[in-house]
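Some notes on the structure that comes next.
As you look at this complex, bear in mind that one protein chain is not there, while each of the others sits in place.
Presenting chain A:
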C-alpha cells in the first residue's frame, strides 16, 4: 500500500523528509523545498533589489540546484536580482573540463550568463602541473586555498555585489566537526555564519544552509536537473571524507543530527580574553589574510621558486625562516612538515571538492 502525502493532498508520497520525518508527494516536496530556501533568504535578508549576484557554479549537484532555485525564486518573488554563473577552472583534466561542460549547458538551460576564471590565468599554474610538482599528498591544500581566492577575484572582475555558494546543511555540519577536531576556534565561529563578509571583500552567503543533501539530490533527480558527479581524480581520500562518513552514520541513527550539529557549532562561544587571530589584508596581493602574507601567495612563491613544499607547514614559522635564511629553507620546511604525521591542510575551511 502506498503511503499518502502528509499534507493531506491525497497523492502518493515519494520521499521521507530527513528533517521532519514527513512523507511528501512530489509536488508538495518541490513546494516545501523551494519555500524553505525562500524563507532562509528572506529571514537572513541575503539580498536587496538590484543586487548583482554571482552563483558559484561547479557543475555538481549543489550548485546546479542552487542556480535553478535562484532563477526560480528570483522570478517567483521578484527579488530583482541580476544573476551570473561563476566557475573556477582548476585545470584538472578529466574532471573539471567535464564538469565545466555541465555548467555551459546550465548557462543555456537557465539563461544565466557564465564567467569562467582559471588557475592558469590567475596564478600561472594548473592543478595538473601543481600535482606534477607536489604529488598527490598535499595537492588539496593548493586547490582549496587557490579556489577561495579565485572566486573572489572572478567576482571582483565581474563587479558583482554578492556571491552565493551551494554549501548545504551536511557540508556545514561536516565543517563544524572538522574545526572541532582541529581545534580551530576561529573558524568554528565563522563556519556556521550564513553570510561571511569582511572589510573590502564581497559578501558570500549560503542559501542552502538549512537544506539537507538528501533533499537536494532528490530535488535534482525529480526535476531531472543536469549535473556532474564524478569524484575529483586527485582527492579520493581527503580529510573531509572522514567527517562526512561519521555524519552520515549519525544521520542514519537520528536524521535531525545534521541540524543539531550546526546548532551546536553556532552555540560555541569563546571565553573572554582568548586571543583569536585577526583578519587583515595580505601585503602582497591585498586579499583577506590572518597573516601578513596570505597562504595563496606563500604557496605560489614556493611553486615559482621550485620549492613547492613551502607553505605546507606553519605559515608563521616559514615566514620567520624565510627572512632569516632563504637558502636553508628547503631543509627547514621539510623537517617541519615531517613532524606532522597527518598533514591536515589548516587553511581549507570550505569544501575541497566543490564550492
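Note that in this section a contact is a pair of C-beta atoms (placed from the backbone, for glycine too) under 8 Å apart; a residue touches a chain by one contact, two chains touch by 3 or more; residues count from 1.
Methods note: contacts and distances are computed from a predicted model.
Q: Per UniProt, what's the omitted chain called: "RNA polymerase II transcription factor B subunit 3", "non-specific serine/threonine protein kinase", "Ubiquitin-related modifier 1 homolog" or "Brix domain-containing protein"?
A: In UniProt, the chain excluded from the picture bears the name "Ubiquitin-related modifier 1 homolog".
Q: With the missing chain put back, one of A:44, A:158, A:217 or A:259 would touch it. Which one?
A: Counting the whole complex, the residue in contact with the absent chain is A:217.
Q: In the complete complex, which positions of chain A touch the hidden chain?
A: 2-3, 12-16, 23, 58, 60-64, 166, 168, 213-214, 216-218, 221-222, 227, 229-232, 244-245, 248-249, 251-252, 351, 353-354
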